[in-house]
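Attaching a single structure in structure tokens format; questions to follow.
Of the protein chains in this complex, one is absent; all others appear in place.
Letters A, B and C mark the chains as written, and numbering starts fresh at 1 in each.
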Amino acid sequence: MQDQTVISVKNLKTYFYTNQRCNKAINGISMDIKRGKTLCIVGESGCGKSVTASSIMQLLPKLSRIEEGEIIYHSEDRGDIKIHELERNGKEMRSLRGQDIAMIFQDPMTALNPVYTVGWQIVEMIRAHENVSKKEAKARALKLLKDMGIPYPEKRIDEYPHQFSGGMRQRAMIAMAMSCNPKVLIADEPTTALDVTIQAQIFELMDKLKKEYDTAIMLITHDMGVVCELADDVAVMYMGNIIESGSAREVLKSPGHPYTKALLKSIPILGKGANQDINPIKGSTPDPFNRPTGCQFAPRCDYACDKCNEAMPEENQVGGTHMVRCIRFQEVMADGK
Amino acid sequence: MLKYILKKILGMIPMLFIITFLIYFLLDLTPGDAVSHLMDPEALARLSAEQLEALRETYGLNDPFVVRYFKWLLQLVQGNFGYSVSSGVPVSQIIAESLPATLELSGTALLISTLLGSILGVAGAIKKGTIGDNVLTVFGMIGVSIPQFFFGMVCILVFALNLEWLPVGGRTDPSVVSFFGRLKYLILPASVLGISLTAGVMRYARTSMLDTMNKEYIRTARSKGIPEWRVNLIHGFRVSLTPVVVLVGFRLPTLIAGSVVIETVFQWPGVGQVFNAAVRASNYNLVMIVALLFVIMVLFASTIVDILTAILDPRVKLDS
Amino acid sequence: MKKRILSLLLVGVMVLGLAACSGNKEKEETKEETATEETKEETSGGPQVLYSNGGPTEFFETPWLNPGSYMYNKTLYDRLLMADSSLTALEGEGQMAASYTFTDDGKTLTFVLRDGIKWHDGTDITADDIKWSIEYSLKTTVLNSVFKSTFMAIDGADAYIAGTADSISGIAVDGKTITLTFSKVASDALLAFTQFAPLPKAQFEGVDPLSIQQAKFFQSPVGSGPFKVKEVQMNNYTTLEANADYWGGAANFSIYLNPSAGDSDANFVTNAKAGKLDYAYTKSIADVKALTGVEGINIEQVDVRYTRLLYVNKFKKADGSEAPLANPKVRQAIKYALDMDSILEGIFEGAAISANSLTPNGEWKAEGLNDYAYNVEKAKALLKEAGWDSNTELDVVYYYTDQATVDLMTIIQSYLSEVGIKINFRLVEGDLATILWKAPADPVNGPSAVDWDMCYAANAALSMHEYYDRYQTGYSINSHTPSDPELDKLIAATNTSTDPEVQKEAFFELQKYENETLFEIPLYYQPIFLVTSDKITEGPATIGNPQYNYNWDIQNWKLGE
Partner (left out) sequence: MFALSSKKRFNNKLDKLKQQEESGILAAKKAGNRTLRKLLNNRLAVVGGVIFLVILLACIFAPLLTSYNPLKVDMKSILKGPSADHLLGTDKVGRDILSRILYGGRLSILIGFGSALGCATLGILFGCYSGFKGGLFDSIMVRVSEVFMSFPQLILVLMLVSILGQSTKNIVIIFIICGWGSVFRMVRSQILSIREEEYVQSLKVFGLNDFLICYKHMLPNAIGPVVVNITLSTAMFILEEAALSFLGLGVPLEIATWGNILNSAQDMYTLQNNWWMWLPVGIVISLFVMSINFVGDGLRDTTDPTQQG
């Protein structure tokens, strides 16, 4: 089991220092990304899921830094690399990016450089890590575009991003990310900006990658539907903490945290007909600068009691890898509403 | 592309017509006419009224200005640029002699200011907020904050008279034949003019670079693991090049008009001086032709800018 | 690496600041040697070069307007006669004329041309060229007034001008001799022919005399003098080379002219200090101050007939009201109110001389004129006597744009306001002939055709007549002085004889009248400063007025290292 983990994150804390204030975006999270498995990180916007991805890739904005904790990349040939100690844009970190850990972003419209052709940008990625001739790199790029299911790749490769549709552009992004067959692919809400039919194609494509290239995928989303379909493991984040994580089956079948349960209840399940009763979670995420004492979800939690407000609940292990940070998790699981 | 250029040129014709008419009208409004500026006041004082009238007659200055304008236009269409009222030299010859000097000076200055301005602007944007950014900004600002003639005279005093590295002024000397000998004359005026134009380019480059650096594709580029300088220059600056090109494009007309101030201070035989003297002496033919060249260059510059933006930024289509 | 570049930049800026302020004395001494070395190695190959200014910016000005104010006019052309440094014609041999005779009654003047003299293009200089030059110049509009009054005095000139005759009967050509017979007294005849430069008739075929300045000839003139045109780059530089077969000997140096408009050269000082100005003149005191004490540059002050004055408009105003300055007492009060000595000390640092008459000091000036020394009480008393109303505002105009003029106007304004005379001054531009000098229809009692009360202007005079003739009744440019029979009589007296002694007496009487009535207010005589560099080891024998031609025989000068 152990050797399957590609990236292990232990007690990571990342703080933001914009507008002369200090915002504790990530407040100590731990997770493992395993080879050939898809780890889904789910949570409302502003819970710190994108910051996690940026921390791993060391792409944090200037006025922020990793306070504590470790991010270790277990590479095959170069042993364990402590990413959190690497110089942000240093030589070693840059050799990791793209080659070992690749990333795709949310809005394909703005993620590609508008003034260079798609082919050129992919070739740039390949030549950054392997010294191959331009011709050979272009051939590989062509093959990649074909693999990603883009029609007429010979013509498309020399076209500009604005000539691609949303879905096509995301495929091009994935082609670029996969160009040096990275060990880990981090996808930061890849389909949010796309419409539903295209979403399905992208997920199908990612599933194919996992199987064929055995890449570990860390998928960030706020859509529980995506989690149910794709996830092998799940980590639910709220206000900078992972409040519940474990294998997809355990978490979805018997959610231990009121927030996970509420999330599951708030999405319409396809095919369950029109009269499903969907009840949204009351209230909204608190202001990060004056956080509630104790459990962050307490103000919006149905099971909230006085004890919840005292301190942030510890991590309770429930069965194999299932972890919940709620003092009344037994009741929640038993409830089975 | 060709269709676009043709459309632009056709659009130019009415503009040229309006502007030259306006210039002629304004020139006619200025007090006195070519004759009254022909010689210095004392000599003029000795002429009798009939002699003055006779002189005016020879230059056809007596018929109404509209008639004179169309006469001039007719001549222009036949390719005859007319003669300078004061010296009788064909205008084409005067321009042929003075235009290369201005092109040389303004051209070098534009080059210096574009290069220096872009470098300072990009460096300022990358190092935003640090002391380096402040120092670069102050250095860039020097050019635009000191009046040109004052900056020029101090440079002459320091480099030409006290330190004697460079000649005092003028474009060349018959005894100087080598290219570098001639270059020596160009250094001071071109750098004074260049530095005073730098601040504009610097601020534009800095602003557009700052905008670009916040864009998504810069983060994507970094996530591809390519070196920091490539991210900033190849991805960042390449995109923010367009506004800089637009600004420099709109400065092309100075290639024609030159800078009267710099040319006067550095005894540079350019069009600026000739044009300044011609306008004050209501020397119609010379003023009209130089103004015509200037306006053509302005309209030409706006076309060039459109084409360049289309080349630089694939999203922009020409015939939009 | 980047940090080091930034610190370098900072040091550079500091050096620029320091060097600008220092500019102190001992730096200039060391610089002088290097300057001459630099020019030496530049021209060590070819013949030596005399640097001067006044080079053409658009065209070579015709020599018939300002006979000597441009270096090229003095070196490219020969005159008939030769004047000495005080501008009196030398006896016997002239330049083009081998000899000449002028009858005592001043009626006939004959020249005998030197044989073998040629134009620069190799063609012979003939008597016909001289005759044509005189006739053609009368038809042009740009003729010096001394030449004009002399040539108009030739017999048959009026008929020629009126067009009834196609040549001037009074000019007879016979082989090498030209005889001029005068119908009336030409008081400045000899002076005129020491300055008038004949031009080659062949070069002016089909050129309309009215636009002579625009002729192709004046882009690269063919002259007769010791130097000829080598290379012309308008607005850039002009080079003149020695005329090998000049009758007076061939020079062993060439001349390099920096372009400068009129007699104001903005780069006078910078070029002089950089060793690019060996012979030039200036009126600007600022330039002179900047060059005093610079090693290798010598400055000579030359007193010339150049007077700055206030013309006074004594005609009734257009709206019928009396001219405020019609009363001579007010004009005298103005003269008393101006402390000219301290004004000149302030602006010109003593380089200009306060004036009590149009005529500068010297043998041509009467003794015992009232200097109107600065006296506020007297001025106020005169104003009270004249019943001066202290809130009338006088309108004073000027046409010079330099800083010294503006400073002078400000000072005059403040001095006059102390005695209760309010003036405001304005710059006039454009058609100055009409704005300043348009004579009224009725020269006796106006009204005035110009709207200023006083006009600050200059009067440069080659001959004394150019100072006073303009005040006669009905004179074409007399826009300021109503007809005054006494004044007309005195001016006419100065034009009756060519004998200098008789002319002097007549001028003395005229100057006394001028001193009493102050029909114009003379301010100061402005000298000219001749600037020469040490490169000229053997220069002109005597220093005359650099704005006119005299026997400086430039071709025999020697240039040192």
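In this text, a contact is a pair of C-beta atoms (placed from the backbone, for glycine too) under 8 Å apart; a residue touches a chain by one contact, two chains touch by 3 or more.
Worth saying up front: this structure is predicted, and the values here are computed from it rather than measured.
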item	value
Omitted chain's touching partners, listed by label	A, B, C
Chain not shown: contacting residue from B:Val260, B:Ile289 or B:Val305	B:Val260
Hidden partner chain, touching residue among C:Val376, C:Ile411, C:Ala458 or C:Ile477	C:Ile411
Selected residue (touches chain absent from view) among A:Arg65, A:Arg127 or A:Arg140	A:Arg65
Where the unshown chain meets chain B, residue by residue	15, 18-19, 22-23, 26-27, 29-31, 128-130, 134, 137-138, 141-142, 144-150, 153-154, 157, 161, 199, 203, 207, 210-211, 214, 253, 257, 260-261, 264, 272, 275-276, 279-280, 287, 290-291, 294-295, 298-299
Touch list for chain C against the chain that is not drawn	3, 21, 23, 266, 269-270, 273, 284, 286-287, 289-290, 339, 342-343, 345-347, 401, 403, 406-407, 409-411, 414, 427, 429-430
Hidden partner chain, residues of chain A it touches	15, 17-22, 61-63, 65, 67, 289-290
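Just so we're on the same page, only the chains that are shown with their structure count from here on.
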item	value
Category of the chain touch graph - line, ring, star, complete, other	line
Central chain of the complex, centres being mean CA coordinates	B
Most distant chain from chain C, judged by the mean position of its C-alpha atoms	A
Leading chain pair when contacts are tallied as C-beta pairs	B-C
Whole-Å separation of chain centres (CA-atom averages), chain B against chain C	38
Junction residues of chain B - those touching two or more other chains	none
Residues of chain B defined as touching chain A within the complex	215-217, 219-228, 235, 238-239, 312-315
Partner chain B, residues of chain A touching it in the complex	57, 59, 89, 94-99, 102-103, 105, 107, 110-116, 124-125, 128-129, 160, 162, 173, 176
Sites on chain B touched by chain C in the complex	30-33, 36, 38-49, 51-52, 54-55, 58-59, 83-89, 94, 97-98, 101, 123, 132, 135-136, 139, 142, 154, 156-158, 160-164, 167-176, 264, 267, 269, 273-274, 277
